[in-house]
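Removed: one protein chain of the complex. Kept in place: all other protein chains.
Which chain is which? They are A, B and C, in the order written, and residues in each are numbered from 1.
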Amino acid sequence: MPRHLMPNSNTATLLVACPDKPGLVLALSQFIFENGGNIIDSDQYTDRDAGLFFMRLCWDLTHFKIPSDQIYKALLPLKEHNAISAHLFFSKHKPQVAVFASKSMHCLYDLLMEEKQGSLAGNIGLVVSNHKEAREVAQHFAVPFEYLPVSENNKASVEQTQKKLLAEHGIELIVLARYMQVLSPLFAEEWKNRIINIHHGFLPAFQGAKPYHQAHDRGVKIIGATAHYVTSELDQGPIIVQAVGPVTHRDSVPELIRKGRDLERRVLTGAVRLHLQHRIMVADARTIVFE
Amino acid sequence: MPRHLMPNSNTATLLVACPDKPGLVLALSQFIFENGGNIIDSDQYTDRDAGLFFMRLCWDLTHFKIPSDQIYKALLPLKEHNAISAHLFFSKHKPQVAVFASKSMHCLYDLLMEEKQGSLAGNIGLVVSNHKEAREVAQHFAVPFEYLPVSENNKASVEQTQKKLLAEHGIELIVLARYMQVLSPLFAEEWKNRIINIHHGFLPAFQGAKPYHQAHDRGVKIIGATAHYVTSELDQGPIIVQAVGPVTHRDSVPELIRKGRDLERRVLTGAVRLHLQHRIMVADARTIVFE
Amino acid sequence: MPRHLMPNSNTATLLVACPDKPGLVLALSQFIFENGGNIIDSDQYTDRDAGLFFMRLCWDLTHFKIPSDQIYKALLPLKEHNAISAHLFFSKHKPQVAVFASKSMHCLYDLLMEEKQGSLAGNIGLVVSNHKEAREVAQHFAVPFEYLPVSENNKASVEQTQKKLLAEHGIELIVLARYMQVLSPLFAEEWKNRIINIHHGFLPAFQGAKPYHQAHDRGVKIIGATAHYVTSELDQGPIIVQAVGPVTHRDSVPELIRKGRDLERRVLTGAVRLHLQHRIMVADARTIVFE
Partner (left out) sequence: MPRHLMPNSNTATLLVACPDKPGLVLALSQFIFENGGNIIDSDQYTDRDAGLFFMRLCWDLTHFKIPSDQIYKALLPLKEHNAISAHLFFSKHKPQVAVFASKSMHCLYDLLMEEKQGSLAGNIGLVVSNHKEAREVAQHFAVPFEYLPVSENNKASVEQTQKKLLAEHGIELIVLARYMQVLSPLFAEEWKNRIINIHHGFLPAFQGAKPYHQAHDRGVKIIGATAHYVTSELDQGPIIVQAVGPVTHRDSVPELIRKGRDLERRVLTGAVRLHLQHRIMVADARTIVFE
């Protein structure tokens, strides 16, 4: 899990991926130092099999000479010279988050509580649900709510409405908090690496529907939950966080569901926090998580 | 953690402690069988060092011949003959619970959410707080709320008011959900084994105030939380549930506090559920937990 | 994990499974009490969905009136009257265990160490391997060793030799301690619920070969190990114990293998201990573990 809670900090965070070669750390730290920045957190990983270099750099902007809106442009020569894929974030900008929920409220509550505590590094700006139960919860936390019931026939039009709402609220991350509807592959593709789902099973075991029933039938002694980015293939996206807990033969399916609630919310909120702190990079089917 | 969620069951649960001797299981099961009961859950533990016998028996009352309100009396000869300390509970009776809270809301939310899910085997009938913040939370879950601010000088009178409220609401269990006030020894004694507190540290390490600061200074690699019955001695009561989580050198005190929130609510709600399912027996300084 | 280490105890342990009905606990405890036994440990579980009753009863034989070799016969009327499937064990009899190993020694070492500590409730009387590496380990712990190399063509004859050895050494439990050979369905059937295997993955995920490679490719954040009874279908037998540990993107396959070693030995030794303490019952595809 992440580390620093620096509520009033003014920092930039740069995520870098590129082919490995000597001098990358130097080039990046030179750019920061020569423009007046002080690195306060850095983590780096080289995938030696794939020959790839990954780095997360976080620096103080207090005395940085380049205005924030021009830093990305200033990085371009460095970026091009090293074939870098770069993402730049600023602590002053709190990303807007939309939570999609259905009937189970535990993940929604947890996200809203942690956001209220200021621990999420983002703002939940919208709650969308195909059930009315979530309205009261959203209102209790003073977050806008939209009720969009889904049926066999209206899926496409609901997605259009959702996209409109996401644009209106300036949403940058969608969290599926036990949202029991499958998004269209197109939607998933458009929001690639920006939709986090909680699967109530220990992926890749127990994919698909009713994972707790599957777990009960197989007689496992441990259950789990998995937060992952959504891709067009169900339950196949890159895994961000997993957690598990012990169960016994005495645990009926309803009891597994109860125990699972605790795992699900922990895992989902943890994954959302990591994303909003810009600690996750996706490399093919896997995530690199700089905790 | 406990097991069966049997929402509409009609069962009796008997907790028995006595000096060990042959025939105890027989005597108890005979009483149940001969009166038309069917045992659906039983667990037993013999402390061979102390020579003590502990048993938890749960039986179906559907065809039981003795009316519920006369079962305890019917047990008396058995009880006296074997020097048994016995406690009898009925699934039809949902105990009323009072939650005492201060400013931290995570444990209160968790208890109210799980109660709403029907997983607690009890009803939260009262929330008491020395801060106004909890009012909205209690109202959101439609639970009566009492605001009782505590100062140096009014402690005794506040306890009198609390006792009055507890009586009015028929409270059988008090849960201190990060309630930052120490109860008087007399109060603790009156409610012996019926007050559950959450200590935000891994007891017996880090007793007293600011356990996360203590943990940070000592440089531990794991933090914990402990639910225990309250006794007149601070942080010395019998431990019910503990949980822990990993931390690193990167975790500042605020980050430890954030990570601790998750441990605290899990541990406290778990302990309350075990208590309300009548799975806990206290033997001197230790608990026997029939999970 | 199990509980009592009672090195010099003289106890009987009875495992009972039958259709649920009132009076079963009574009938069993009556049999024990009326013959002079004192129950020192009992645990019971009713599968209410399946209408099945499971019980483990352990009693002191010091003053028991029926000689051990006649207890099973004395139980027959009770057994027949209630359609009970019963297994009876005596603490005086230490089961003989055979360990089958290949090249990885960590599970073998762990079993031999724990047996030497007296914590296993059984004796390892034979080590069989298709590689010579295990010989020195077996000799170090003074356990007979048999080298039986396996090739494509000699599988059937090796199994014949194994069966002969098992008979000669009076083996009652076979432990596959990272033994990289698949036993024939017939062999598995003959030794049903008496062969424990360790699978180096979190079943049902990552079945079959190279589970750590599979885990790495899927990018999981937790790896696991599973001890299960062997059935004629690979990796499908009833699960006894599972354990997991955290991994990150930094863990290469060799590192996963290293981390897995610790999980594997813990899980396997734990499962063997539970079996030898007669704490496991098998109900269809699942185990009931009376810890």
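Note that a contact is a pair of C-beta atoms (placed from the backbone, for glycine too) under 8 Å apart; a residue touches a chain by one contact, two chains touch by 3 or more.
Small disclaimer: the values here were computed from a predicted structure and weren't measured.
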Tell me which residue among B:Leu15, B:Ile239, B:Ile257 or B:Val272 touches the hidden chain in the full complex.
B:Ile239
If the missing chain were put back, which residues of chain A would it touch?
4, 20-26, 29-30, 32-33, 36-46, 48
Interface with the undisplayed chain - residues on chain B:
45, 49, 202-206, 217-222, 224, 238-244, 248-250, 252, 285-289, 291
For chain C, which residues lie in contact with the unshown chain of the complex?
1-5, 105-106, 109, 113, 117, 119, 136, 140, 248, 250-252, 254-255, 258-259, 261-262, 266
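Keep this in mind: only the chains that are shown with their structure count from here on.
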With chain centres defined as C-alpha means, what is the inter-centre distance between chain A and chain B in Å?
36
Residues of chain C that touch two or more other chains: which are they?
45
